[in-house]
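Missing here: one protein chain of the complex. Every other protein chain is in place.
Right, subunit A next:
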Amino acid sequence: MAQDIQLRLRSIRKSFDGQNGRIDVLKGVDFDVYERDFVSIIGPSGCGKSTVFNIVAGLLAPDDGDIIYRHERVSNLRGRVGYMMQRDLLFPWRTVLENIMLGPEMQRLPKAEARDNAMEYLNTFGLAGVENAYPKMLSGGMRQRVALIRTLLTDPDILLLDEPFSALDYQTRLYLEGVLVDAVETFNKTVILVTHDIDEAVALSKRVVVLGGKPSQVKSVHQIDLGSRSPVGARSDPHFSEYFHTLCGELDIQTKVKQ
């Protein structure tokens, strides 16, 4: 079960200008992502998860380190990743459909086909009928779904999802987790997911990368082997809670009453 490495991050360092001089955020982050992988990144708030995404997507330059994509050193993956940022970033003057169509529009792809795809996604995501509404009229969860569709519609090799489900109620979340897993299986996508939700990380991922320390490094990488990767199936797997407790331990979250 030798797997090809699609993306490799090596010793990525990044510091920012703070009020009292430079603040180191990433101190040499290393991890690999396989072809058709599903990797979750977890870690405490402010540890630099979004920063890693910004570097991979080419919005920030790392201070040091290499990004290797399919055995080739690249400066970043701009144009090859679909990046769903933590803010939903919908354009207020564009309707839902116009927002979703941004990717194909920027890449000057044929409109009609993209439109059909977009409408199909809207149906799957339970947003049929709101395509002509402006974002202001939507709930937080709906806005998040629109942003997710926009990311999926660009059909990138790698999806970078920064807390895509954080504003959703549990029911919708389970449903959309399922939709996401199905979509990436069907279309052979690679996903890197940032989440605060350990439960979600275990249920969806093949592997979980834990960031920690100050400045941050990869603390550990956990292989997740569950019988099912459907959101509900995974959560009812007998090994689920084992993984869950291990990861909580990694993040120093107390899950068992001490004797």
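Basically, a contact is a pair of C-beta atoms (placed from the backbone, for glycine too) under 8 Å apart; a residue touches a chain by one contact, two chains touch by 3 or more; residues count from 1.
Keep in mind that, in the parts below, contacts and distances are computed from a predicted model.
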Name under which UniProt lists the unshown chain, selected from "Menaquinol-cytochrome c reductase cytochrome b subunit", "Fe-S cluster assembly protein SufD", "ABC transporter permease" or "Acyl-CoA dehydrogenase": "ABC transporter permease"
Option from A:39, A:81 or A:152 whose C-beta touches the chain left out: A:81
Listed residues A:6, A:154 or A:217, member touching the removed chain: A:154
Residues of subunit A (touch criterion as defined above) contacting the omitted chain: 54, 57-59, 78-79, 81-83, 85, 87, 89, 91-94, 102-103, 105-107, 134, 136-137, 154
